[in-house]
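Every protein chain except one is present and positioned as in the full complex.
This part shows chain A:
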Amino acid sequence: MTLTPHEVAVSQLATDQAVPLDRIKSLRFIKNNIIGNKTKKDLYIQLGIVSRLQDIISVKDDKDSQLKIQAVIVLGSFAFGNESNILALTNSGVVEPLLNCLNPSGDPKLIEAAARTLNAIYASPKASRHQLFMGNHLHVLVQLLDTFSSKHRPGQEIVQVHTAELVASILARCCETLEQQMQIADSGAIPLLMRLLASGISKSQEAALGALAALVKDNPELAQVIAQMRLEKGERPAPFILRLVRDKSPTMRLAAATCLTYLNRAGVIPEHDGDIMLIVLPILVKMLQLTGAVQEAAPQVLAHLIWESENMQKAVCDMEAIPKLASIISQMDEEDNVYGIVGQKDKLKENSLLALAAISQLKEDCRKQVIEAKVLSHIVSAMSHPAVGVRAAACQCTRSLSRSVKNLRTSLVDAGIENPLFQLLSDEDLGVLRSATATLCNIVLDVSPMKKTIMERGIVTKFVRMISYGDNVVRLNTVWAIKNLVFEAESEVKENVMRQFGYNNLVLLLNDSEPAVQEQALNLVRNLAHKREHDIEQVFKGLGNGQLLSIIEEKLSWDDPRLLEHALYVLVNIATGSEYHKQSILKRQGILRSVLRSMNHESAAIRVASIWVIINLTWPDDKVPHSVHECVTLLRNMGVEDRLLALNADHDLDVRDRVKTALHHFLMDQQQYGHNNGNGVPSDQTGSGNGRHGHSSSRYHDLQQQQQQQQDNSTSSSSSSGDAFGGGAGSSMDTTHIVTGGSGAGGHDRR
């Protein structure tokens, strides 16, 4: 059987070949076959070429540099192949010998070739970076940035400059974690990068910008260091880079804009806030109309820059960024329809969706514009995209849009968001789950018609699964969603939910390791026990009589104001229930003492909450007047009335108003039963006390009505104030996640 020319070429590479020239010829033959040609790359890897190449470049002596150079170049071409090619490279252990080829005593052309190949390998997020940080490699690498070093050979300046550029690019690609950033900084890279930045050679400057950007991303410490450095003429980097952001080359503009974005986000160049807004932002928006790599990266940088900034989001809206992004996305969908989803433009789609998510994050006007741009159907279909990054970005979009009440009703429903969202709740990617659950929080608010349908589809069963998923953010978002689901819901709905969810799960959440989760769980209990005696009874039954109040008692004894407030409002709601419910509270000295203590809490909101508890416990009820009296007496003996009297002088208006109502109950009791309170105030109506009493008795009924309404409103509005920000607080959980561009699997993080 005759061998193919390819097989011949590979066999010629064997180390026992006597004639090196033949090996070089074979390498060139192979090289010219595989460059640009994916099928040939696969072929040669099948033929086992990687290990042969590894043997060649691992040889210790420096004689055959031409042979090594060609071998290194061939390896580099495989790095442009598909994923399996890259894996073949990294799994074979070829990175280590490549790093060794960077030895400064070697042929500069070999060093350049090795740097080029390593740079190509590191372009893939899946290539492991740890060898670079071991031993002497990082140090050797960083020294190659020094193009002015006396160690360099004359006549090789161009090669050395190219090498420095490649090294800067390698550093940019290997700079994804905090540790890596710090290690690179510690190796002395920064001053050398600064020199490259000021070199005046475009490619060098771009490469330096890339490395500096990667170092300062999400790293306030390094951002500060770099922002404070001085370039050769004494200028600081930021103004220098601001000039580069107006360069005629789009890649330079992008590199400069990216660097400035990360510096701005770190808060280390506040003096340039205006420049960022007036110069960088419009330049990024204009890049949306370019093509290629610049157009692909620009939306992500834009999203990063404007995240959580109302001003910038509004400015970008005014610059008509939304129609530009919309046309990018819809055009890609058209092409996908024609050619089938090939996957090359996935990153562009993902980044464009991220940009839309960022623009519509905070302002209702911007959301409206997104809807008007008729891109919603594309967003929804992107939620089912095969690429995980695209799915997650699309979900971010829907999350931003779902913060608007109006949108929930009309556009999102019409666009059919329900189905894909439901599917995404079973997605395997963490980033997607986080965004999907956050969107869900807003979707299930009472104002949404989706609430009913999503329940019928079995959303609660999914909730149960997500609670045990093991991710804090997902768990938090899920509890939040359940809380919103039962907010002001019918008893039937509440019972349905809790029957599927299970009170035992609720108890687990109430004792969760994350205080934020506990807070939402308490809020959930509050919503469950709101409004109807029947509902309160359900909670009592579900949790067990003793357990509910034991839990409340425990939460009250903690010092966490968020938990305290919600726990108090649970009591507020329980106290609107039956006599039995009220008595359950009154029997617990621990609870009553905590309530009393809360009346002096430094937070006015908590003081108000605790007084509401008192108000509701002492609410006059003609059916059981004696019980009310007993209650009042009990509280009075604990010193509640005294405390209330003291609070008459509270500086908060809300507190003072509640105090009046509460005191009124104590007074009425006094009037009915004629007991003296500690202050010796006479009990008759027309007494010399303040004329207020006279007034208040004539308005007794009205007051009661009004207060009853206020009571209801306060319980519901408090739970709803959590809901309105349901998306909001949820997003603050996820902010860091999004800001790092982590919309996909771990590999997508930190681009």
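What we mean here is this: a residue touches a chain if its C-beta (ideal position, glycine included) is under 8 Å from a C-beta of that chain, and two chains touch if they have at least 3 such contacts; residues count from 1.
Heads up, the rule we're going with is that contacts and distances are computed from a predicted model.
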From "Cell division cycle protein", "cysteine desulfurase", "ER membrane protein complex subunit 2" or "CTLH domain-containing protein", the hidden chain's UniProt protein name
"CTLH domain-containing protein"
Check the options A:38, A:139 or A:534 and report the residue that touches the missing chain.
A:38
For the full complex, which residue in A:58, A:131, A:156 or A:202 touches the chain that was left out?
A:202
Contacting the left-out chain: of A:52, A:68 or A:116, that is A:116
Using the document's contact rule, name the residues of chain A that touch the chain not shown here.
28, 31-32, 35-39, 73, 76-77, 80, 116, 120, 202-203, 339-340, 342, 344
